[in-house]
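Just dropping this structure here.
As you look at this complex, bear in mind that one protein chain is not there, while each of the others sits in place.
After this line comes subunit A, so read on.
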Amino acid sequence: MAQCGGVRVHQNQFIMSKKPTVQPALHKVIMVGSGGVGKSALTLQFMYDEFVEDYEPTKADSYRKKILLDGEDVQIDILDTAGQEDYAAIRDHYFRSGEGFLCIFSITEDESFQATQEFREQILRVKNDENIPFLLVGNKCDLEDKRKVSFQEASERARQWGVPYVETSAKTREHVDKVFFDLMREIRARKMEENKANNGRGKDRKKKSIKSFLFCYKH
């Protein structure tokens, strides 16, 4: 939170009318997936309601804005990472700061689907946490006629990992909000759980139960 100090100075300067508020909770989301699957497109659609037709490979982009999550003010911080293999080396570093992951592949490209396995493994290795908030996202579902990855196949993999599977389209905005909000809910739930654990209460509660609760919530 200290990093935001500079920002707050300005805020206090110009938004004086508001009483000083508690800084809203910050949820750090990381977009991972192969190049060209639509990570940036999803992010930009979510952030700015715009769809970018041109493909411009990303290195690492940051986005942060305030949103209302189930009536609560929160900040979402999105790190849009590079899918191109050229940048594979710097991924570890990014992943460390993530609290939740959207693992994207394109349903029109089987390779991108296969690559999700690697991403998943890398994330688990870096975060060392089986239950890290994580969504498997099949993007470009507007291109049904070019589909190469079946819904069943993808949901089967998601089931194995114990994560939800959602299909999105950055173009039509289908399920774009859903994936971000679902992920933030998981992150929030996860944090609450950890808080309780840290406070010494509910230590015996299993993470698993939270997980399954989240499942019901989503489907």
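Quick note on the criterion: contacts are C-beta pairs under 8 Å (C-beta built on N, C-alpha and C of every residue); 3 or more make two chains touch, one makes a residue touch a chain; residues count from 1.
The rule we apply is simple: contacts and distances are computed from a predicted model.
Taking the options "N-terminal methionine N(alpha)-acetyltransferase NatC", "Cleavage and polyadenylation specificity factor subunit 3-II", "Anaphase-promoting complex subunit 2" or "Exocyst complex component 2" in turn, only "Exocyst complex component 2" matches the UniProt protein name of the chain that is not displayed. Within the set A:47, A:74 or A:124, the residue that contacts the chain not displayed is A:47.
Only one residue in the set A:60, A:126 or A:189 touches the chain that does not appear here, and it is A:60. On the side of subunit A, touch with the chain left out of the figure occurs at residues 2-3, 5-7, 10-11, 14, 40, 44, 47-48, 58-65, 75, 77, 79-80, 86-87, 93, 146.
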